[in-house]
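What you see is the complex with one protein chain gone and the rest in place.
We call the chains A, B and C, going by the order they appear; numbering starts again at 1 in every chain.
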Amino acid sequence: MNFDDTPEQAQFRAEARAWIASNKISFGSVKGGGFAAIREWQRIKQKGGWGCLHWPKKYGGRDATTIQNVIFSQEEEAAGVSMLSIANSITIGMAAATIMHCGTDQQKQKHLPRIATGEEIWCQLFSEPVAGSDLAGIKTRAIKDGDEWVVTGQKVWTSYAQYADWAILVTRSDPTVPKHKGLTYFLLDMKSPGVEVRPIKQASGGSDFNEVFLDGVRIPDSNRVGDVGDGWRVALTTLMNERATIAGVYPTNFDDVWKIAKQTPLGEGRAIEDGAVRALLADWYVWHCGLKNFGLRIQSTLSQGRTPGPEASCSKLLLGAQRQAFLSEAMDLLDVGGTALESGSEMGLHFAFLRVIGNRIEGGSDEVLRNIIGERVLGLPVEPRVDKDTPFDQVPTSRRD
Amino acid sequence: MNFDDTPEQAQFRAEARAWIASNKISFGSVKGGGFAAIREWQRIKQKGGWGCLHWPKKYGGRDATTIQNVIFSQEEEAAGVSMLSIANSITIGMAAATIMHCGTDQQKQKHLPRIATGEEIWCQLFSEPVAGSDLAGIKTRAIKDGDEWVVTGQKVWTSYAQYADWAILVTRSDPTVPKHKGLTYFLLDMKSPGVEVRPIKQASGGSDFNEVFLDGVRIPDSNRVGDVGDGWRVALTTLMNERATIAGVYPTNFDDVWKIAKQTPLGEGRAIEDGAVRALLADWYVWHCGLKNFGLRIQSTLSQGRTPGPEASCSKLLLGAQRQAFLSEAMDLLDVGGTALESGSEMGLHFAFLRVIGNRIEGGSDEVLRNIIGERVLGLPVEPRVDKDTPFDQVPTSRRD
Amino acid sequence: MKFEFSEDQEMMRSEARRFLQKECTSAVVRSVLESDKPFDERLWKAICAMGWPGVALPEQYGGLGAGYLELCVMAEELGRSLAPIPFSSSMFLAAEAIMRGGSDAQKAEWLPKLASGESIGTLALGEGPGAAAWEKCGAGAERAGSGFVVTGVKWPVADGMAADVAVVPAKDSHGLALYLVKLDQPGVERCLEPSFDESRPQGRITFKAAAAERLAMSDLATLEDVINRAAILYSFEQLGGAEASLNMAVAYAKDRYAFGRPIGSFQAIKHKLAELYAQLELARSNCYFGAWTLSTDDATLPEAAACARLGASRIYFECAKECIQVHGGIGFTWAFDAHLHYRRSKVLSAVIGGQTRWRETLIRALERKNCTSQSDHSRVA
Partner (left out) sequence: MKFEFSEDQEMMRSEARRFLQKECTSAVVRSVLESDKPFDERLWKAICAMGWPGVALPEQYGGLGAGYLELCVMAEELGRSLAPIPFSSSMFLAAEAIMRGGSDAQKAEWLPKLASGESIGTLALGEGPGAAAWEKCGAGAERAGSGFVVTGVKWPVADGMAADVAVVPAKDSHGLALYLVKLDQPGVERCLEPSFDESRPQGRITFKAAAAERLAMSDLATLEDVINRAAILYSFEQLGGAEASLNMAVAYAKDRYAFGRPIGSFQAIKHKLAELYAQLELARSNCYFGAWTLSTDDATLPEAAACARLGASRIYFECAKECIQVHGGIGFTWAFDAHLHYRRSKVLSAVIGGQTRWRETLIRALERKNCTSQSDHSRVA
């Protein structure tokens, strides 16, 4: 065991660090901020040859290894620019990855260069109000009309839809066959007539997500990815890359609770002097380190040139519910004062305690992840399925059915 | 809300108390102890008119109300003789109740008087190695032969089988129909040839239960309860009474852990001075009182002349796993010394910590109780069943099937 | 014995529930959540008109004289409906403090006004974050003429913007005492203290030599007694909220289909809800026992209050949290009501001190009794 770079890795890291140091920008340094800055950082990176490291050379990448990708991300984080790249992970990590694996040559030629330079930002149109965990249950209908498809339906939980130029989209092209067999996958120009984006206000107050309404939106058949009816397989390619994208960012709030424990009165002294608080801090720290060290094991896997399997979901599963329980205890330490904004805002505690609700749902709910680990890691048998071999339009979707 | 007896109840309680005080015996006061004493206490009670309070007069009872039954049990407990009655609860609470509800007149005539006087002790032959939670999956086969049935199979988890004169028994009389429809219920003379009782040694060291092997045991058809193939309905009658029997005895060990916390060193002082230990004690006490007060609500229901429904399972569900978790914490307080027998035996802690394993399994596992509460109390829908309408001999019972 | 509410009490509950279902809709709760108003006046007035606030107060003070069990029933229904009104601050805290600590004159002056809703009261307990011992309070009081003046800052104060009068713990030369302070006077400044649950706004109140009256019986023991009694009443409010969120989750689990089945048929959902139901019933049982001690002034009230509060605080949060989880994405939207309970559960579990404080309160009460635990079932088996 060692945490040392190989000589090649060390050299790569040094180059990356030097390049980032002399080229880095910030949200504030770009006019318009936000996605203008995100696009600009991608443009600069690509110009310098760092934009799409792991892509093949012919699409503007440099055939980098996974660990080189990891090293570059680490250096971006160390330089404080990682937020400029993370926000673009749906574009690079999911849309581009899917196009690369399953797209036509024409689609690759058209989109990959523009993705590489930050000219195209993408969003993901998968989930629907009726289909969250049961993603294959989507109802958004695509009907063939000559060389085009006409798409109508409602998508939800779409990050960055308001900024996106393009979207990856799963639709139902045939409701008379079993659910996984009637799906078709498209690339959608978000400026098409009939596309409407509405932000969703979350329980936490912010709006990280949107609803996207599709009303008679026309998509050329040339924007189809994979065969008609083969959309589930393409979607799985995207989702496999989603889990890789979400893994790794784990705010545990340990430093926050430590500060709270040191500052907050309890009984005759400070909270940190109390045995129960010390036990809480200890359990919190063990969990915090567990997530961190689990992440190191995933990095090690990548570093050895292997691809992490479904077991990588462990940290996502153990993040949300535990973080929520711990934050609840932190709120409790503040006692009567814990519900006032000042005590909360100082630490970002109230926001974290509301936002954490989403951690257990987004990117695979706890229940879905337990199924995945149970079935794909431990090899436990699946449940009897009442919906799998039935034509989709005969699967019950409400008590009335 | 009040905890007062009505004048009638108070009078009944006074009579019961007086009678118990002047008639009570102990395990030690009867030659042979154990079941000899249990039989003797039942005999004495019946002689005094207290043996089977809630039975109809014609079978030797006095048509008592449920609350009178409860009051008598409370007085037995206060007088320290409740263990003499609890051990007889399978006989009175389950076997006699089933005979009373579903038995023939002849069966009632034959058994009820002898049960009332302690001459018959009964055990329950339901569970099998292949059928625990899925009780209707039993395989013990009953084949009709003239006026008799020939029964072969293996039963397990049978309390008191070594002391019992008779048993209530569920068998499979027809494996070619769906599982719930091919069962038949019998009364079995435990002295029949082919009955063999073997104690099971538990993980906790003791032997509360037995295996009972049935090898070509002949049972006259007159000992059948209910119709051929109607055994499931009869068994449900028994089980309904089992839950009522198990409810109410809740060792929480709170006094034990309090003592441990006061006596055990921790850091520079005693464990009870530590905040984490105080938090543990508080949570333990809240749970302890919750179980106690929940029991009072069940008593109140009985006292009002109503029958508690499946929601009475709540306390059983919340007993085992929580008690096990708490006892584990108590062991932990003893630190290095916690695994030595002296520290354990003083408090009965090691035994409790092993025996509690069974609390989560016996009398309805936690998983079964959650199904019951989910479905029968909250009205949540059942799972799709692959075994319900299939002939029993075609239901898969192993990976080979 | 009868360890449940009476038929009359259950009838009162049905009426209250019917009324609140109609008059305290989610739109009413949100009208306070999404504005700066300190409470919903229309609802408060309607409730006062029916005499609910005074349900447990003696008739001589303008109350209905029904009793504490009836107040518990009301609390449960108000909690169920997330009522955005200062009922609990005014009645569980201020009125209780005056009943327990006030002179006859103080009772006669204030209780009728609180009972009728003409005045709203509260207890100004908090002094910022942390579970410092109550007696470490920073506010001070001193004699001024025939009365007293109080100086200090209290925050957050539940219904601090709605209240006309506050009971204020402050230290004088004898130690901690309780003072009645009218809030519409020059010596009092207050502002909205943004709260984790804006449907139950809190205030920050600064007392600068504010004119005050000392409660007749007025020491740390009185304050503890008031808080213990309030804990039982709040525990019913929490119980109502817990049951409402659990019911919401159960209903959704029956209606929502995934994979061709109602999601409530999956054990992941079914067992979660069954476990919550069982925990809720255990918590309810402790609340009932608390109610009984409150209605009979039983000596075990302090432990019973702590058990009720600890159990109810925990289960309300659990139900509110898992209600959202069962709903999935929709549960995490602002437009859906599940988060209202998530927020409310945290505010109610903090208002008279959190779990850390109450665990300690409970253990101290047991130490005082030298652990004669309520039951003798407690033996190793």
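Following the convention adopted for this analysis, a contact is a pair of C-beta atoms (placed from the backbone, for glycine too) under 8 Å apart; a residue touches a chain by one contact, two chains touch by 3 or more.
These numbers come from a predicted model, not from an experiment.
Visitor: In the complete assembly, which of A:28, A:193 or A:379 touches the absent chain?
Guide: Considering the complete complex, A:379 is the one touching the chain left out.
Visitor: Of B:76, B:255 or B:366, which one is in contact with the hidden chain?
Guide: Residue touching the absent chain, from the options given: B:366.
Visitor: Per the definition of touch given earlier, which of B:6, B:106, B:133 or B:304 contacts the omitted chain?
Guide: In the complete complex, the chain left out is touched by residue B:133.
Visitor: Can you say which of A:85, A:253, A:324 or A:397 touches the chain missing from this structure?
Guide: A:253
Visitor: Tell me which stretches of chain C touch the chain missing from the display.
Guide: So the residues of chain C touching the unseen chain are 266-268, 271.
Visitor: Give me the chain B residues in contact with the hidden chain, please.
Guide: Touch set of chain B with respect to the missing chain: 127, 129, 131-134, 137, 156-157, 200-205, 260, 263-268, 271, 274, 276-277, 324, 328, 331-344, 350, 353-354, 357-358, 360-362, 365-367, 370, 385-387, 390, 395-399, 401.
Visitor: Residue-wise, where is chain A in contact with the chain that is not depicted?
Guide: That gives, for chain A, the contact residues 1-5, 249-256, 258, 272, 275, 278-279, 281-283, 285-294, 296-297, 299-301, 303-304, 311, 313-315, 317-318, 347-349, 351-352, 355, 367, 369-375, 377-384.
What we mean here is this: only the chains that are shown with their structure count from here on.
Visitor: Select the chain at the greatest separation from chain B, using centres from the mean of Cα atoms.
Guide: Farthest by centroid: A.
Visitor: Just give me the whole-number Å value for how far the CA centre of chain A lies from that of chain B.
Guide: Roughly 51 Å, centre to centre.
Visitor: Quick one: which residues in chain B touch 2 or more of the other chains?
Guide: 275, 278-279, 383-384
Visitor: What are the residues of chain C that contact at least two other chains?
Guide: Each of 254, 261-262, 266, 269, 356, 359-360 in chain C touches at least two other chains.
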